[in-house]
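Just dropping this structure here.
For this view, one protein chain was removed and the others were kept in their places.
Moving on to chain A:
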Amino acid sequence: MEHTSLLERILRGIALTLVVIFFMFPIVWILMMSFQTNETILRIPPQLVFKPTLANYTALITGKLTTAAGTLDIAFMRNLWNSVFLSVTSVAVALLLGVPAAYAFARHKFRGSEDIAFTLLSFRFAPALLVLLPLTLYFQKLGLANTYIGLIWVYQLICLPLILWIVRGYFEDIPADIEYAYRIAGHSWFATFRKIALPLAGPGIAAAGLLAFIFAWNNFVFALVLASADKQPVTVGALAFITSSGIQYGQISAAIVLSITPTLALALYAQRYLVEGLSLGAVKG
């Protein structure tokens, strides 16, 4: 690294800049749009210099959308809360169920364990639309349609297989000898699970939880069909910005900024767990 020439460093800098611009441009553009009115957004050619306005955010937070056709009520803050609640609860439930299950699949090979694990994974292969119709009918019969419990349940289709399969891999990576050593030292299997397996698979569990959260957060079609307005997450709620008098680009942008903030914050926070990785330096020299 020390022997890179000036030219190499410049070229590397340029390459990095290009990559960053490529990935960051849409986000930066959306951020800029969220501070503009629809008129300035739609101006041709687009302008980099504009007079920023907080009108979009105010509209979202107060829930009053003023359009050319009049004032419209939007439940964006309600949607945002629904998203947070549904995603957090779903991931929590999936972790609670999935982590012990992943441990069982990783450590105890029983008859049919592979089949069961694969069946759980296959839930993710099925197109959501395929299961939605029967699911809607069942949910209406069971009284689960348009309830948080029903939605969290369906969200397990997204979260559980993901957590199960990622965490299982991390558990399998822990050398069995480490767990044996703890057992031989005189601890029960449950203590071994809690004190050895869980901490060592910690980064994997964090990664799986984060991924599951993002998938749950981004889910659209389940919530669209199974939830009505007061239970809808932001993904579905964003449809409200397509009004009779046109698409409210400013508000959409502001909504996007607000709705990616939690996931972004979570990702930044969890990053250090993800990068830390499994450091099993104690096992091999």
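One rule holds in what follows: contacts are C-beta pairs under 8 Å (C-beta built on N, C-alpha and C of every residue); 3 or more make two chains touch, one makes a residue touch a chain; residues count from 1.
We take it that contacts and distances are computed from a predicted model.
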Hidden subunit of the complex - UniProt protein name among "DNA polymerase V", "Transketolase", "ABC transporter ATP-binding protein" or "Fe-S cluster assembly ATPase SufC": "ABC transporter ATP-binding protein"
Per the touch definition above, residue among A:P45, A:G112, A:P134 or A:G186 touching the missing chain: A:G186
Contact residue for the chain not shown (choose from A:L60, A:A117, A:L200 or A:I252): A:L200
Residues from chain A at the interface with the omitted partner, ascending: 175, 177-178, 180-189, 196, 199-200, 279-285
